[in-house]
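For reference, the structure discussed in these notes is given below.
The other protein chains are all here in position, but one chain of the complex has been omitted.
Chain nomenclature is as follows: A, B, C and D, assigned in order of appearance, with residue numbering initiated at 1 for each chain independently.
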Amino acid sequence: MTFVWGLLWGLGAVMLIAGGAVIGVWWERKVAGRIQLRLGPQQIGPAGSLQMLADVPKLLFKEDIVPDGADKPVFRYAPLAVFAPIAMAAAVIPFWAGWAPFDSTVGVLFFLAVPAIGVIGILLSAWGSHNTLSTIGGLRAAAQMISYEVPRSLSVLSIVVLAGSMRPVEIMDAWRWWWVPLTLVGFVIYFTASIAEMNRGPFDLPEAESELVAGYFADYSGFRWAIFMMGEYGAMIVASLFGAAVFLGGFRWLPGIAGFVVFIALATLVITAVMWIKWTFPRFRQDHLMTFCWTVLTPLALLQLVVAGVVSLWL
Amino acid sequence: MNLNELREHLCATYPDLCPLFSVEFGDGVMQVASSGLHSAAADMKALGFDMLGMVTAVDFGEDFELIYRLRSREMRVGMIVRTRVPRGNPSVASVTDLWPAANWHEREVYDLFGITFEGHPDLRRILLPDDWVGHPLRKDYEDPGVIRRPDYL
Amino acid sequence: MAVTPEPVRTPATVSDEYPAGIKGVIAGARSILTGFAVTMSKVRTRPVTIRYPAEKVTVSDRWRGALRLRGVLGRDEVPLLSSMPGEHNALIDDLHRSSRLPGCVGNCPANVDARGQSFLIADGRVADAYALVRERNIMPGVLGRICHHPCETACRRNFYDEPIAIRPLHRFAYEEFQKIRPDALPVLPNTRGKRVAIIGSGPSGLAAAYDLMRLGYGVVMYESEAEPGGALRSGVPSYRLPRDVLSREIADIVEMGLELHCGVEVGKDKPLAAIRRETDAVLLAVGLQQSRILPIPGSDAEGVIGALEFLWAGNHTGEAGVRGKRVFVIGGGNVAVDVARVALRVGATEVRLASLEADDEMPAHPWEITEALDEGVIATCSVGPEEVLTENHRVVGMRMRECLSVFDEFGRFSPKFGEGLSDFACDVVVFAIGQSAKLDTLLGGTEVMMSGQSRLAVDGTTFTTTTPGVFACGEVVTGPGSAIGSIATGHEAADTIHRFLQDLPLDDEARIRRPVPAYAKYAHVDLSLVEDDRRRADMPFSDPAERSQDFQPVELGLSYDEAMAEATRCLRCESEVCVGCTFCARTCPDFAITVERDDTPGERCLTLYELDLTKCCFCGLCAEQCPTGALTHTGQYELSFFHRDLMTFDKGEMLRDGGGDRATGRDGIVSPVCPSCEEVER
Amino acid sequence: MAGIDDVAKALERVPGGGIILTSIDAIADWSRGYSLWMMPMGTACCAMELIAASFSKFDFDRHGSIPRPDPRHTDVMVVAGTITHKMAPSVKRLWEQMPDPKWCIAMGNCAISGGIFYYDTYSVVRGVDEFLPVDVYIAGCPPRPEALQDAILRLREKVRAESVSPGRARTIESILPLPSDAPRGSGGDAE
Partner (left out) sequence: MTEPRDTAVAPETPVPVVDDNGHLIVNIGPSHPSTHGVCRVLVELDGEIVVKAEPIIGHLHRGIEKMAENRTYLQVVPLTDRLDYVGSMYANWAYCRAVERLAGIRVPERAEYIRVIVCELQRIASHMMAIGPAGADTGATSAFMYTFWQREMVVDLFEALCGARLTYNYVRPGGVASDLPDGWIERCRAFIAQHPAAMLEIDRFLFGNVIFRARTKGIGVLDAADAVAWGATGPVARGSGMSWDLRRDDPYSVYPRFDFDVPVGSRGDAYDRARVRVYEAVESCRIIGQALDGLAEFKPGDIMAEAMPRLLAPPPGDAYDHIESARGSLGVYLVSDGSVRPYRMKVRSPAFCNLALLPLLAEGHTLSDLVVILGSLDPVFGEVDR
């Protein structure tokens, strides 16, 4: 039975991420446009909203080049290795009061651990495309994503300590409004570390446009590259949903259907913040990235954990 | 240290070249034999001409004229050193050791004129592809790929 | 005007550091927030994007878009500037205001349409050319020989190589017209029933007469001499102006209905008052008859003569009493040069010309001076007359004083003399330093007032004298000047008389002044760079040595094909019709234009005009150089093409209308009407 | 693309196949037209206008066209600027790396024919169409950014006329003249 449900939910997750990517790409080009005093896509659909309707079929019809120097199987299945973990991670997000697609007792641990597989996907694609610049991109991505796992996990841990359980549904039930001010620093750390996980914004060293031309997915064309794009936007959506749910309370603000709407609004707000940061700030350099992670984010996350622990003692 | 002090100083050190010293638009001009170029340049640098503006060449048919434009910032005066190099074996001493700026200038003159500079760290072509044959800025350079302009005024 | 914020001060050094320690971290955090604040403010401001293709940026009118031709030789007519007398000034003025007035027409005092004349001659219609020119300078044959051609100095071709030979073309038009002249010229009847009397048959009188006859008035003209022509006959020597040409052209005007009475000296044979009563208006065009003699010691000795009397004697009788003698001419103007050259021809053994001005400041025309010097005249400059040396009342020599400068710093004539004296031996002294009018007999008994130095009191712009109905024009009003200058005053006087007889106010804003446009000084052109077919047709001269013996004409005139080739050189300035002068092709840095022209008279046309848009660098040099303003930039910037060979615009596509933003060339396919194009295209 | 060609041939033989093919063509061409991602091959002054075209005043993003530095992700290569003999191999290699349904816009006279550098130069390739199949030429030196956007719109018309299977390409309905129109310079009676 769970297999059928799993299959169903797999398709659902892919639909969720694909739809999210479609809207995400459009929203990103709109936000980037307005920040840069221009309009963004505008010709298809109201205010250009159906622009992806033109991009996706075009990518489908694109020729799918596999460079002869690359080693074929690694090159072909790398995008899958990047996309799949994100779809899996989407399974444990508590969408509704008392319900999550996969309600497991260790949901939070599952959510934090699975995206780590994405790193391997990126390394596979970097190494597979046999191209100096993308190899450098891949190595950068590996260093960055592994090191940013630590502050991200610690910040989520403070919520788990407060709620006393790793089950997302229980966390949502135990959620109190005063958790938001308490774990605000935790949320900021989680938010920053998630951006680093997605390789976006100031942390997009692996696919640094101005240095490595296109980083690890330089040699991917057509739909294979689109899967990478969906992976990136999927990761953004999943991280924002989880952040909005766990840190900002998601549907707990209002009972019933209104709560769900608030939850989606909060997630959109977080996504927009991610995009806003990308188009405002320059890019970190490799060593700044590391020092920022280990000397700033991790100590703060530990501090937040201590605070959460002390408070949970008084409860 | 303005122009006439410069002139006296040069006439003292280079008695034979003194008559050739002249002033052109406010810059001193010194005509030097190609063999004595490096020593003259070294003197100039010692004198205070710390900026090398430009090294260029002009093809005058039977020989090339090399022009070095020097400038000293605190003396606010410029100096032009000219030498003539025969077309047969156009080679002269490189001044890259005095002014590193000359590195790329001399490579360009070598690339477009074919004048070799002894002592230059890596004298290669800089503008044209490495397998290019011939030196385009010479007056006698013909290239079948070039389409001549129609000849009317 | 935007309020200017307080000026931003440049700091001593631009590298500023964060404060150390915790304050640095705070500063860093604050910079993150300012980053957000700036992007938020940008999100709030309206996007600046232009929604192309719905909204389009209005391109500035100087935008150098794709080029087009406004008009092409053979398809578009060059506007001819011919009009009824009285409206000509208005026509020239509105051309000047819209800066479409060609240099040659603007600089000519009588605004002769030299452009139209070259166009008509090149097209083979020489009779129309003669008629067109005669409208404004009434005697193309005469002016073709003696005019000082200000039109050629202002000709735009000076900028490219050499000016068009406009004066020789006048003469060519006259000679061709004589070959094909109709047996009877159309008579201009007196339709308005009013008669005008003109005293004096000089160029100004004839011009006024011709205008008034065309306006439909009856004109009666009185001439004191036996032959009409005034200063042209007695002043201008016949080697420059053969008498038959002068008589022929004046006879033409008489044939058109001019009532001419020669040998009648008004004031003596017939009183002016009587003439005034018989006619409705009188025009005094008597010119200047007396030459001035300087009251220096010995000026009354025998052998001293005035320039006009000398020329009169030389021209009429061929004998001036100087055969075998040495002549000393005082003066540096055109009259002095004519006197010197006539003296040579009537047997003077040695002719010396003494002028106050230095050799380059002499008022005579440079080409006249060189012709005179070739013929053997000796010129001494910057010397002023001091005293005539006489022996028992006969002239034996001339004492001249050295002259340092002629004009003071304001350009006024105030010569300063030095001490150096020099004596020259000579037998005859001719004073050619100025002329004045002899009006006492003419004006005896009438109230026409004289202004100071024996000149008529005349209003400069309307040419009216103090008594109503009596007008004046020509040199008697303006003083010594050029022939074409007097003709111009004749036209103005005719306008005034016409307004007077129609009882219109003589001078109101309806009457348009003749514009006097300023012309850029052209630099000298190095002619060695100019190919032969672009050179000017040079006028053949008779050999200087043998021409100084007799009165044979000096200039021998252009041959038929020389004149036709010369006429095709005219650039048709400001006519917005491309003439194929190839100067746009020569100045283009990318050599993107090829022009070919077919010059067969009658069907002249531009056979090939090709602009290769793929090579054009849109630098605008060709449009600036185009003398006719035919080649212009359109505002078209949408120049996308699917096929490269469509990007070479040929003549048909260059004539597209140029509106809108797209230049596919194809939308402008215009059926070329010129005959030879049809065969070429098909 | 190779795979699609033989599928298309097989489909044509199937009785209802034509309709399916035209609908596939319609979708493919429409989507390609509205998302022509641009490979900015900018070398000289035209590169400045290329940047201007994709920035705030003349926004390229409005037409769905993002400038991507990587040849693999782009559809149309805009050659903007003078291509010299030293640069030509790089341009050729980048062109070959672009995935297949790819088009080329020669922007500016230097790219079309060497422009101002046609005569008397030894190192300029006289026109990119010596080694690239150019679809749209834009005259101008440099062309305005709107001219580039206009070229994209014209390319859209050209793309719309293409077809998945080679044999079925339709005629291009475009406001630009095609050589097949009235022969050049003919009399006005053609209208």
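Quick note on the criterion: contacts are C-beta pairs under 8 Å (C-beta built on N, C-alpha and C of every residue); 3 or more make two chains touch, one makes a residue touch a chain.
Fair warning: this is a prediction, and the values are worked out from it, not measured in the lab.
**Student:** Which chains here would be touched by the one that got left out?
**Tutor:** A, B, C, D
**Student:** Would you indicate which residue among C:11, C:193 or C:411 is in contact with the undisplayed chain?
**Tutor:** C:11
**Student:** Which listed residue (D:36, D:116 or D:139) would be found touching the missing chain in the intact complex?
**Tutor:** Of the listed residues, the one touching the omitted chain is D:116.
**Student:** Out of C:55, C:360, C:526 or C:645, which touches the unshown chain?
**Tutor:** In the full complex, the listed residue that touches the missing chain is C:526.
**Student:** For chain C, which positions touch the chain that isn't shown here?
**Tutor:** 1-5, 7-8, 10-15, 18, 27-29, 31-32, 34-35, 38-39, 42, 48, 59-60, 62-64, 159-160, 520-526, 529, 587-589, 617-621, 624-625, 633
**Student:** Tell me where the left-out chain touches chain B, residue by residue.
**Tutor:** Interface residues of chain B facing the absent chain: 25, 50-54, 56, 58-59, 67, 69, 73, 76, 80, 99-101, 103-105, 108, 112, 125-134, 136-137, 143-145, 149, 153.
**Student:** Which chain D residues touch the hidden chain?
**Tutor:** That gives, for chain D, the contact residues 41-45, 47-49, 51-52, 55-57, 69, 81-82, 84-94, 116-117, 119-125, 130-131, 141-142, 144.
Keep in mind that, in the parts below, only the chains that are shown with their structure count from here on.
**Student:** Name the chain with the Cα centroid closest to the overall protein Cα centroid.
**Tutor:** Central by C-alpha mean position: chain D.
**Student:** Report the inter-centroid distance (CA atoms only) between chain A and chain C in whole Å.
**Tutor:** So the centre of chain A lies 84 Å away from the centre of chain C.
**Student:** Averaging only over C-alpha atoms, locate the centres of chain B and chain C and give their separation in whole Å.
**Tutor:** 55
**Student:** When you check chain A against every other chain, which residues touch at least two of them?
**Tutor:** 33, 36-39, 42
**Student:** Quick check on chain C: which residues sit in contact with 2+ other chains?
**Tutor:** 47-49, 51, 591
**Student:** Which residues of chain C touch chain D in their complex?
**Tutor:** Touch residues, chain C against chain D: 47-53, 56-57, 59, 66, 589-591, 612-618, 637-647, 650-653, 661-662, 664-666, 669-672, 678, 681-682.
**Student:** Write out the stretch or stretches of chain D touching chain C in their complex.
**Tutor:** Residue positions touching the partner: 56-59, 62, 109, 112-116, 118-119, 127, 129, 134-141, 143-144, 146-147, 149-151, 153-154, 158, 172, 174-179, 181-182, 184-191.
**Student:** Flag every residue of chain D that touches chain A in the complex, lowest number first.
**Tutor:** 1, 4, 27-28, 30-35, 55-57, 59, 61-64, 66, 68-70, 72-73, 75, 97, 99-101, 164
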